[in-house]
Every structure is written in structure tokens, then in C-alpha cells.
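Only a single protein chain was left out; the remaining protein chains are all shown in position.
Right, chain A next:
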């Protein structure tokens, strides 16, 4: 025991210490608990397959999946790159198209009245139903798949950004009028920053949808035998009862989804943490 340890500890200090300890426990639990669940699930999966001697074409064990992941890496990795490129490009064009249209809609009432219904129609028509048509009319399979993924991803960006651009504080808007702001100044200094949190919310949704769109497009279009992404690899593996590879591909698709979500959340945090309420941390 040191001398410092023997000095009387006030209740305030104790509370502070307790709070600090609680926080540290939470921090550790945030990582350890999900990891534990993962380990137990994999273990249960393994035991179930091993004890019941489930054939590998019904449910492959985790060992087999891991083995396939390594063995087939030469196939899976390029497939993942392809699906990744498809998703990112679709998202990029969704941002360009969604934001561009949203700006056009808010600048011109006529443009909104004329075109918004079609944006909705495009959104509500299931992409699986449109994909075969796109496949017929667009020669390049990659471009066709890109178009499918884009259709799915762009609407949340369009609708969120449109709402965001209109969400500027009324008094601030009046202030801009009083100071004689031009249209451009209003868009640049008022509407755009007001829309940012809405846009980023849309981006988070669109990121996930772009991946879903890419997977659907690959299911429908990739079957034609051109470029093999993760989803077409998965589909092909299922035809061949190669369930080890199927599960490996499935896991990689999930990983991609998680990475995209984390990336969008990071972008959102970086853009908003200084000023937006949603990024405000409070002690509970």
C-alpha cells in the first residue's frame, strides 16, 4: 500500500470511479459479447454437423467452409472485387443522380411535378422484374447490372436529399431574403448544409441497397455467363452442390455489407460530428 492509497476517498470520487469502471466494462463488453456469440454459434454449428453426420451438400460444417474459403480464394477474391466495383459505382452514380435530381426538383417546381412520379414508379417496380428487360436492351452485362443496382440505390438519396433541401429553417431563409441572397447563395450556404444530415441518412440506406441491387443483378444477369461476381459465384456453387463455396461466398457478401455500412457511418460521422445533434454524445 502506498501513501496515496490511504488518503480518505470521498463519495464523489467513489462515484466517479464506479462510473469509470462501468464505462470500461461496457467498452470491453461491446466487443467481447458479440465475439462470444459468434464463437458459440460456430461451435454449435460444428457440433450439430459432426454429431448428426449431416452430409456436406445439405449443410457444410464451419471447417469445410473455412477450407473452401482458402482453397477457392483465387475465385472468390476476384468475384468480390467485381461485386465491390459494381456496388461502389452504383452508389456513386446514385449519389450523382439522386443529388442532381433533388437539386433540380427544388429549383424548379415544374421539374418536380413532371418527373417525381416517374422516380416513384422506378422505385416501386421490383428490380427483379425490370432486370431481364435491361439484360435484353443493354449489351454490356456489367453496364446492365450497374443500371439495376443504380435503380435500387438512387431513390433513398433522391427522396432524402429533396426533403433535406427543403428543410432549412424558415427564419434563416427569411434572413437570407432580407440580406438579398441570390439563388445560388441560398442553395450553397443554406439548403445544402441543411440537407447534409438527410443526404447522409439516405446514403447509409443506399449503400446497403446498392449491394442488394448488385446481388439481384448478378442473379439475373450474371447467369448469362459474363463477369462472375460473388452472387453469381454463389448461384453457380449451388447448382453444383458445392455448398462449402456457397457459404464462403455468402459470408463474403455479408462482410461487404458490413464494411459498406461501417464506411457510410464513418463518412456520416466525419461530416456531422462537429455540429449536428445526431452526433452529440451524452452521458446517460
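In this section, contacts are C-beta pairs under 8 Å (C-beta built on N, C-alpha and C of every residue); 3 or more make two chains touch, one makes a residue touch a chain; residues count from 1.
One rule holds for everything that comes next: contacts and distances are computed from a predicted model.
Going by its UniProt record, the hidden chain of the complex is named "Nitrate/sulfonate/bicarbonate ABC transporter ATP-binding protein" among "Sulfite reductase (NADPH) hemoprotein beta-component", "Nitrate/sulfonate/bicarbonate ABC transporter ATP-binding protein", "Cytochrome c oxidase subunit 2" or "Acetone carboxylase subunit gamma". Considering the whole complex, the residue from A:59, A:181 or A:250 that touches the absent chain is A:181. In the complete complex, the residue from A:53, A:139 or A:277 that touches the missing chain is A:277. Considering the complete assembly, chain A touches the hidden chain via residues 169, 171-172, 174-181, 185, 189-190, 193, 196, 274-277, 280.
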